[in-house]
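To start, I am sharing the structure in question, which I have written as structure tokens.
For this depiction, one protein chain was excluded, whereas all remaining protein chains were kept in their positions.
Let's look at chain A:
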Amino acid sequence: MAKPIYARAVADRLSLREGRLRIKMDGEELTAQETALYDRQIRVWGVDAQKRLSKAQILVSGLNGTSVEFCKNIVLAGVGSLTLMDDRLVTEDALQANFLIPRDETVYSGRSLSELCCESLRDFNPMVRVLAEKGDLAQCEMEFFDKFDVVVVTGCSLKTKIEINEKCRKRAKRIAFYAIECRDSCGEIFVDLQNYTYAQKKSDGTAECHLSYLSLEDAILIPWRNLPRKVSKLYFAMRVIEKFELSEGRNPGELSNCDLPAVLKLRKELCDAQSLNESHVPETLLERILVAGPMLYPPVCPILGGILGQEVIKAISGKGDPLKNFFYFDAADGKGVVEDISNPSSI
């Protein structure tokens, strides 16, 4: 569906001016329909941001409670297109915290998550193209990535995330990369905007601001003792769990309480190697995550999906300070914390 381009009628027909020039914006205006639909959010981020959103192409690989929240938000916001990748067939586990798929086996049986979610999301906003793409993103040709401005991955191994992140980084155009994972009542978002420049709002106008992001691989390689004091315990817990999943060849959500002894052993190894006191990675936290297994605490999904939605909107529109580079939420203490994990020397 081609975006309707609004050729502005010549308002100057009667050439009655008061010496004031009209500044033409890119020659493209929002349609009356878009202005009416997006009225309330244009009042938040402005017309220019809305125009940029309407041109943005988003890819989401992995559909779960958190990423469908993100999909909903970004479709409502009015992006240009959203492409979904997840060939898994619908299972009970895949349904939890997912409001895009009716709990009706006759509807979902034999169909992939991306197909079903795609159908529902189309309804949310007829002005956004929502597509389902088959295949495994990590195996996609490099050129495939060029179609997108933003890539969001979830539900896959650390190795896959790193590979996809690297592919995004190798393209000539800047492709924003986000990885998001929820475990029990905790969640993590990783952001890589590579080199990002935006107009930062100050009390006295705006100033150009440059941010330099690390890739996921480089960020998690930073020695733990070099990190700022008081880094969220979740940062370390997520590293231990994801490393364990990688060594076992399992995906997020595929661990259980039985794995606790092995996970604790890995915690000790990692902490020893990094000279970090094990108390920074509490056993209770690891246990909580393992016990939950594939189960998510549902109210955490809209919180993580909402923060990720806001971040992607910020990155596309160039409005607002983007998050750098990890975000954590834990329903247990209710804190939503930003952690900047970057090499002190590389800043």
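As a convention for this text, contacts are C-beta pairs under 8 Å (C-beta built on N, C-alpha and C of every residue); 3 or more make two chains touch, one makes a residue touch a chain; residues count from 1.
Everything below uses one rule, namely that contacts and distances are computed from a predicted model.
This complex has a chain not shown, and the name its UniProt record holds, of "DNA-directed RNA polymerases I and III subunit RPAC1", "CMP/dCMP-type deaminase domain-containing protein", "Signal recognition particle receptor subunit beta" or "SUMO-activating enzyme subunit", is "SUMO-activating enzyme subunit". Among A:A36, A:A172 or A:C258, only A:A36 touches the chain that is left out of the view. When the missing chain is restored to the complex, the residue among A:L100, A:L276 or A:I289 that touches it is A:L100. On the side of chain A, the interface with the absent chain consists of residues 6, 8-14, 16-18, 20, 22, 29, 35-45, 47, 65, 69, 72-73, 76-78, 96-104, 123-126, 185, 201-203, 298-303, 305-307, 309-310, 313, 319-321, 323, 327, 329, 331-339, using the contact rule stated above.
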